[in-house]
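One protein chain is absent from this view; the other protein chains keep their places.
Coming up: chain A.
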Amino acid sequence: MGAVMGTFSSLQTKQRRPSKDKIEDELEMTIVCHRPEGLEQLEAQTNFTKRELQVLYRGFKNECPSGVVNEETFKQIYAQFFPHGDASTYAHYLFNAFDTTQTGSVKFEDFVTALSILLRGTVHEKLRWTFNLYDINKDGYINKEEMIDIVKAIYDMMGKYTYPVLKEDTPRQHVDVFFQKMDKNKDGIVTLDEFLESCQEDDNIMRSLQLFQNVM
């Protein structure tokens, strides 16, 4: 990434013509074909082996030949796993969690970094990633509204035909239970420390975190 972006930016600085900047920018946007950093660098940065990175990249490149995933594609891909319901809201939050630099597109590095945390990271890292996911506005705190949005999005994925029948206030109740557990000082918001602490106390969660070890 560094190399490619470097050349692009250097090209730009060389030809700084105010009238033609916009055109060049647009041109760049349309032909952006992002190439990731080298295999060795990625291997060093993440917890994957070279082979695994190769497999991941082949799949990634197949779906997104341009090298970046935008939100629409992301949503479509995620929706295919949940044909019963509507996965777009949750995919949106997920996308924001993957897109750490908030650029609006997920590059292969972001993708692989997040996967590395989720699949091979330490418990601490995973929990922090999850906290980041729940924290929609990225202000460092989770309040009830954010949590309700997230939980609603998850329930949306279940679709209409569920057993037992989904009721209107089910997400809210779920969030209440969650807050009861997580919010230690009962101030209505959950901070990262509270979150980490509560999760580590819960054996359920601890055990489940190991579930996805062998996904690759």
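Here is the rule we use: contacts are C-beta pairs under 8 Å (C-beta built on N, C-alpha and C of every residue); 3 or more make two chains touch, one makes a residue touch a chain; residues count from 1.
Everything that follows uses one rule, which is that contacts and distances are computed from a predicted model.
Colleague: From the names "U3 small nucleolar RNA-associated protein 14 homolog A-like", "Integrator complex subunit 11", "Potassium voltage-gated channel subfamily D member 1" or "Dihydropyrimidinase-related protein 1", which one matches the UniProt record for the unseen chain?
Modeller: Missing chain, per its UniProt entry: "Potassium voltage-gated channel subfamily D member 1".
Colleague: Taking the entire complex into account, which one of A:R58, A:H124 or A:K138 touches the absent chain?
Modeller: A:R58
Colleague: For chain A, which residues lie in contact with the unshown chain of the complex?
Modeller: Output for chain A: 51, 54-56, 58-60, 62-63, 77-78, 80-84, 94, 97, 111, 114-115, 118-119, 126-127, 129-130, 133-134, 150-151, 154-155, 157-167, 170, 173-174, 177-178, 182, 195, 199, 201-205, 207-209, 211-216.
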